[in-house]
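Please read the structure below before turning to the comments.
Only one protein chain is missing; all other protein chains are in place.
We call the chains A, B and C, going by the order they appear; numbering starts again at 1 in every chain.
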Amino acid sequence: MDLTFSEADEQFRADFRSWLDANLPEQWRERGFWRRQDPDQAFEMRRTWEADKARAGFAGIQWPKEFGGRGGTPSMRAIYDEEMVRYRAPMTVNSLGLTFLAPTVMVIGTDEQKRDIIKPLLHNEVIWCQGFSEPNAGSDLAALQLRAESDGDHYVLNGQKIWTSNALHADKMFGLVRTSQEPKRHRGITMLLIDLKNPDGSYVDGVEVRPLKQMSGALDFGEVFFTDVRVPKANIIGQEGAGWDVAMLLLSFERGSSALPQYAAFRREVDDIIELAGSLGRQDDPNLRQKVSKSIVELECLRYHSLHLLTQVEQGKELGAASSMTKLQWSETHQDIGELFADVAGLYHQVPDDGVDVGDLQASFLWSRSETIWGGSSQVQRNIVAELVLGLPR
Amino acid sequence: MDLTFSEADEQFRADFRSWLDANLPEQWRERGFWRRQDPDQAFEMRRTWEADKARAGFAGIQWPKEFGGRGGTPSMRAIYDEEMVRYRAPMTVNSLGLTFLAPTVMVIGTDEQKRDIIKPLLHNEVIWCQGFSEPNAGSDLAALQLRAESDGDHYVLNGQKIWTSNALHADKMFGLVRTSQEPKRHRGITMLLIDLKNPDGSYVDGVEVRPLKQMSGALDFGEVFFTDVRVPKANIIGQEGAGWDVAMLLLSFERGSSALPQYAAFRREVDDIIELAGSLGRQDDPNLRQKVSKSIVELECLRYHSLHLLTQVEQGKELGAASSMTKLQWSETHQDIGELFADVAGLYHQVPDDGVDVGDLQASFLWSRSETIWGGSSQVQRNIVAELVLGLPR
Amino acid sequence: MYFALTDEQRALQATVREFLADRFPLTSVRALYDDPDNDGDPSELWKAVGEQGWLAVTIDEQYDGLGLGLLDAAVLARCWGEGCAPGPFLPTLVAAEAIRLGGSPDQKKSWLPRIAAGEVKLTLAATGRVNASNDTLSGTAHFVEYAHVADRIVVAADGGTLWLVDPAAGGVTVTRQDALDRSTRFATVTFDKAAGEQLSGQVLPDVADRAAVLYANDLAGIARIALSRTVDYDKTREQFGKPIGSFQALKHALADLHVATTMAEHSGWYAAHALDAHLPDAALSVSVAKAKCSDTARDVTAAMIQFHGGIGYTWEHDAHLFFKRAKREEYQYGDGTFHRERIARLAVDGR
Partner (left out) sequence: MYFALTDEQRALQATVREFLADRFPLTSVRALYDDPDNDGDPSELWKAVGEQGWLAVTIDEQYDGLGLGLLDAAVLARCWGEGCAPGPFLPTLVAAEAIRLGGSPDQKKSWLPRIAAGEVKLTLAATGRVNASNDTLSGTAHFVEYAHVADRIVVAADGGTLWLVDPAAGGVTVTRQDALDRSTRFATVTFDKAAGEQLSGQVLPDVADRAAVLYANDLAGIARIALSRTVDYDKTREQFGKPIGSFQALKHALADLHVATTMAEHSGWYAAHALDAHLPDAALSVSVAKAKCSDTARDVTAAMIQFHGGIGYTWEHDAHLFFKRAKREEYQYGDGTFHRERIARLAVDGR
């Protein structure tokens, strides 16, 4: 055991902190700041700031330098994540592109795709969304139906995607489409890059994006409808009909990422809840104290687990289905933290600011209800752990 | 709503209490009394006392008078159960016979069976055990294999039963045997009355009974082995090959019984735990208080549920799968009470008497682990509730 | 021995259910969600409450009431929960209990008949710190339901005294709060030497118990409808070529929730009856009911979201209406922890 970082890693931390000290407006770090901004304006502020950060070398931490990355270590990536949360820096606006699309293109993209996609993505010149889920293909992704009919060197798209994060701001989508009907549903799926907007910012003909309001009232998701939308076949990632394998490769890149950012963010939420308990005079309530500590126990375990995974990655080991365990641990724990917030706040959890500002905690409480559904529901994750890790029969 | 009992019911209560006051030795009601007796001797004491009780008219409370019963109301039965627990009177030694066999014989038995079985059972002249489970037929009862081959007007039995309560004291068994191999496993099963002992108390040739020690060290169960045991075909209950339906009828008699006895017994356990907390100076521990109250909440709900079922029975309504809900509620709650006991006792839960007598609570704690398994495991009960009550698809 | 609703109570239940389904379905509730600026008190619903005599159930016949019991009121509250129904109905019922139990004959005469007829709206302010001296009140009450439309607020002051206050009077400020659950409206009410008229009886504990039972029944209604709708959805929603309700992990979770909901329902009826019949375990049963119904409604509505998958957390789906109402009512008149501590006082301390 050795939980210290190398000198180079710690130097990176110092450099990044200097940059954040100089470049992250003090105001942005205040509780509730982002909640009070107009969403579209907030998006633009974050888009620009993140591009500056990328130009300063603090993006694509682990990516090779040839792709505009920093060529850093997994530990640097962990340090980066930790400091971002510690500074309350705004989260990326291009999350799905950064996490999934770029690493996939690095591995199986054509040279043109590598050139055209990665750097513009890193600099937020193009915002990407992911088009996987459909109304009848949620947990059962292979049931997807968005039809792509061949027409010369183009496909013609008809159908719908749903639960598309970032749909309202995305310029392009990497999506799974059905290019042929086959008895084996997993065949006949193709991964395609689809322009949603024209260069002037207007939507491409036949593309319609509708916001999908969440139970919190926020608009982080959308539905995307396609009517006779033409997409060049050159926009395939991988091969026609190989979309399922491409998607599995793509989703595997989640596995490399530890849950240290979630740990840091949720641990701070618990601190905010402790502060709230103090302001309500409830910090000595023995039952609340037990619940606070239950959450801390699970979060600390999440941190140990992440350090373990980080070690595995640095040792070049395959993580297999470990990401399912990580997801279960952080998403279920975060829901418990939401319940803890409500128990501490009592009826104050219902009103964002009645003398006690609980707006951020309230938003997080509601959002946590979605975290056990998207990105593979807890039920799906438990199936994976049972079958792939424990080897229980289907 | 009217939760009072009728005058006749209350008169019955008064009569029964008088009888108990006069006939239940004071010593028997002391905590730990039965634990300190030799098990075989204790069995005989209870057998005799129970027979006296039956002769006094306090048995078969709801059974018709023609069968030696009292011809009472469902409320009387509930009152009887309640008072038995309140007085810490010893439980019946012929439980499976009383609950299951006798009511079944009343409905589908031959006149001879009615005459030969019911009254001797009620007076503990014959002790019955139930032979259903086998090593490879637990939750999946229809997989049973105990072979009964036809030989003239007899069957010849070869095979094994397991988890047989009362096996060590039983004179006879009502058991399910396989009288033919058929593609539909539920066919080919027959319900048979099997003599385990000869009139002189020795075992019938070919019958071997082995005790099955539980994790508590107690011997409440046994295994019964049959080697070429001859049983007359006249001992069939119902028809040959109709054993599955007979078993379903038989098990349905559990439904009529409310969980008021469990309520009363477990509620007293909670009181014993509260007393234990007091003697350990832990009665003000806020976390223990929450756990105590959680158990009380579930027990009170069990009581309300039982009163509701009692009403349904008195109204002549079908209870359907309500017994599965009742079983889940009492067995899962009793396990929580076991955990509560351990949490209150701390390490004292490990030793029966280190200045603090916890022997009965310890035994109950261990026994509660079996209660979610026998008589239909919690998993089986949840399947029943999901499919038969909620109508969820198989 | 009869543990069930009477035929009359079942008929009342059927009437209210039918009325709400027909005249004030969830689409109407949704309208209140989509427009947080409205007053949350649909006039057509209030009008019906008055016409149907639903506020008259617990009021004595001499004050133009029906002279029924809390169990009858609980039947109404449960329907209200099933329908996520808005408006000052429950708050008025609770405040009316304060006047009925603790008011002087004059106070009863001047308020109870008008309440029974649905002519006035009331509410109870029992959360916060309000001090009474010389018949004036000062302080702040939080989470007062429908204070902005109330004709009178029954205010609990330090020491447990109860006061009738006109929110339109001087010294009273009503500030509306936008609550997560928009099937109610909360306000913070400040009193600055506001005039109050005291109710003579020391009935706050009684009123709080009765309120706890009514909200417990509202929660039991939420739990049942949330469970039924989830079961129905999971019977038809297909993934991997079969209904998701055929997956055993879901089945078992739903079975456990059905057992819990059934127990919650029993506890709601029992507690109402126990207060009506002055059973010796009435206090215990109130806390059992509020604890069980609070926890169960929370668990079932959370499961409703989870077991609907993606659509479950959208604004368009009804799940959040139930989830947010259950979460709000969980903390009204004592949450599970509060009532379990009270049970411990009864069962452990024997007081």
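The criterion applied here is as follows: contacts are C-beta pairs under 8 Å (C-beta built on N, C-alpha and C of every residue); 3 or more make two chains touch, one makes a residue touch a chain.
This is a predicted model, so every value here is computed, not measured.
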Listed residues C:K121, C:R152 or C:K251, member touching the removed chain: C:K251
Identified contact with the non-displayed chain, of B:K213, B:R268 or B:K317: B:K213
Sole contact to the chain not displayed, among B:A56, B:V107, B:V351 or B:L388: B:V351
Chain C, residues in touch with the chain not shown (by the definition above): 247-249, 251-252
Those residues of chain B which, in the complete complex, touch the missing chain: 133, 136, 138-140, 143, 162-163, 212-215, 217, 287, 335, 342-343, 346-352, 354-355, 362, 366, 369-370, 372-374, 377-379, 382
Residues in chain A touching the chain absent from view: 1-6, 9, 75, 270, 274, 277, 283, 286, 289-290, 292-294, 296-298, 300-302, 304-305, 307-308, 310-312, 314-315, 325, 328-329, 379, 381-383, 385-387, 389-394
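By our rule, only the chains that are shown with their structure count from here on.
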Centre distance in Å when chain B and chain C are each reduced to the mean of their C-alpha atoms: 42
Centroid spacing, where centroids are CA-atom means, of chain A and chain B in whole angstrom: 55
Per-residue multi-chain contacts in chain C, two or more chains: 250, 337
Residues of chain B whose C-beta touches two or more other chains: 286, 290
